[in-house]
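All protein chains of the complex are present and in place, except for one that has been dropped.
To keep things simple, chains are lettered A, B, C, D and E as they appear, and every chain counts its residues starting from 1.
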């Protein structure tokens, strides 16, 4: 069993604001992240898949297929976007990195099977670096 | 002579759009960076100063004074902001990283003398990392 | 379930010397790390917590609460200190990074419950980088 | 229980070519990596071991013993080599990073017991960075 | 004046061998780098250009034009290649990183003018990372 992690990057903007809370509570909860004009990040996205190594190819998965999936479903839809306004189906109604990481995994998982005809590796982990200091792993209960 | 470089970070959003150009020209020139909703970055800012080393302290400058200056004039005004909408005096009318780097230097230089009473080092360089791939140095003609 | 990792830094000095061993054995065991004058490191500390995402806030935990806990219990007590002489309750009698990582976790765990009133995430992992080459994970038996 | 990860580096060249496939299939499968002249990488290798901390030394394992093992069995045999031509016993017949990571682990494991007389830690993980974008973890079924 | 640095990556293999020297002298001079099978690196290439900022666009240069030039003249010709065998016009007869950095600059310079019609920035610096430890700057006498 081998796990392959491949790194992608995209830049996007977001504003943290919960419709379930008052303006004052939003300001207190999110602080400067509640700024109506939003702010942004140069996100780093690590996608990990795992599986046995194919003896005839020496590979755990078709890397080009992973690239196509991530480009089509994630990078082209989040890159240079305002997450809440333009990608709510992925980032959720409150585009925290917690929700964004979970949404990225759900998007990848929804198209995983069709992306790897024949040998299908397991989608092992989605890791999102909001900044070098703040990292979010989407965890799966096994 | 010693040069000291100190690293700071801030996250902000921007949209590239030139008022001097048509909508079509803007779209062609800036591509996805012209997206009306904007996007953002986790900027890294390196500020370099230089000067002789003070024999009695072994230091080239008062680091706490530099921190206060950068916090007051730059980080508190750019961090978690939309650069064009909220910080046009620093980022310029078109908040490219070129203009942003130049604006940051101008802001620091304008308050440099008062920030270092007594021993004043030279503001040597402002370097701005938009992403790990794109780095902008503000250059001074000497 | 989401895991959030947040990065902190502190610089400290230590000397490796075991009271249970002779001077010669100490010298042989720790080599240059047994130097009586000590040496030091720019430590990097990654603290990971995990839990379900709060639907109303989109967050896994109160990040400001984590910062306060780490600042109060760890950074303010280890930063710019000689670990063995000044922080034996955290670093242990032999301030190896193994003991230091375990001590940091114990300190965080002891004050974890009171730091997160209401929603309490799980303290998932403490990772300590002694240098970029040597990394220590405190592992929990589950 | 503490896990210690130590980082090593080596540079080597490889060419991806499967003897089980036709020339055309090789070209399609591996793309530019099938180039007969080969190409190369500056590999980064992280070796992780884990175990309880020895109370008298404060260490999880003898780091010098780990260095000797990795130097003797891995670095001296892979460094500045063509992996397929000169180290097929480690890299396998198709020197993908998947096979290389698995081969490195097998080599370390085969000499693990003799390398740590007395206290033997567990070989926890072998992680290989082909480039900063592509990382391979050798996973153990437990 | 602003300097923009943009980062690229490519992986390639090389063998150091000087036709002007005997086999013994080659072995002594280059050590393991003289291994006939060659070895390789994951090179990082930083290309820096500088110039005044265009007031109407806020940019120092057309970044897409730089990408096309580097892709066409450098990455497509060096990536996944054996430098001495397949790219001697860039890497020279002895593909040290010194010669490679100089050759990359010469290649870029030869096509610089045609790549930037209208506003032509200055090619400021070519920096090549052979490994994270060994970095080569091509210097220009001014």
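Everything that follows uses one rule, which is that contacts are C-beta pairs under 8 Å (C-beta built on N, C-alpha and C of every residue); 3 or more make two chains touch, one makes a residue touch a chain.
Fair warning: this is a prediction, and the values are worked out from it, not measured in the lab.
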Original post:
Among the chains in view, which touch the chain not shown?
Top reply: B, C, E
Subject >> Touching residues (missing chain, whole complex) on subunit E >> reply: 16, 18, 20-21, 29, 31, 92-96, 98-99, 101-102, 132-141
Subject >> Missing-chain contacts mapped onto subunit B >> reply: 1-7, 50, 53, 55-60, 63-64
Subject >> For subunit C, residues in touch with the removed chain >> reply: 9, 11-14, 32-33, 35, 37-43, 79-82, 85-86, 130-133
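FYI, only the chains that are shown with their structure count from here on.
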Original post:
Which chains make contact with subunit C and with subunit D at once?
Top reply: A
Subject >> Between subunit B and subunit C, centroid-to-centroid distance (C-alpha), Å >> reply: 34
Subject >> subunit D: positions in contact with at least two other chains >> reply: 132-133
Subject >> All touching chain pairs, where touch follows the definition stated at the start >> reply: A-B, A-C, A-D, B-E, C-D, D-E
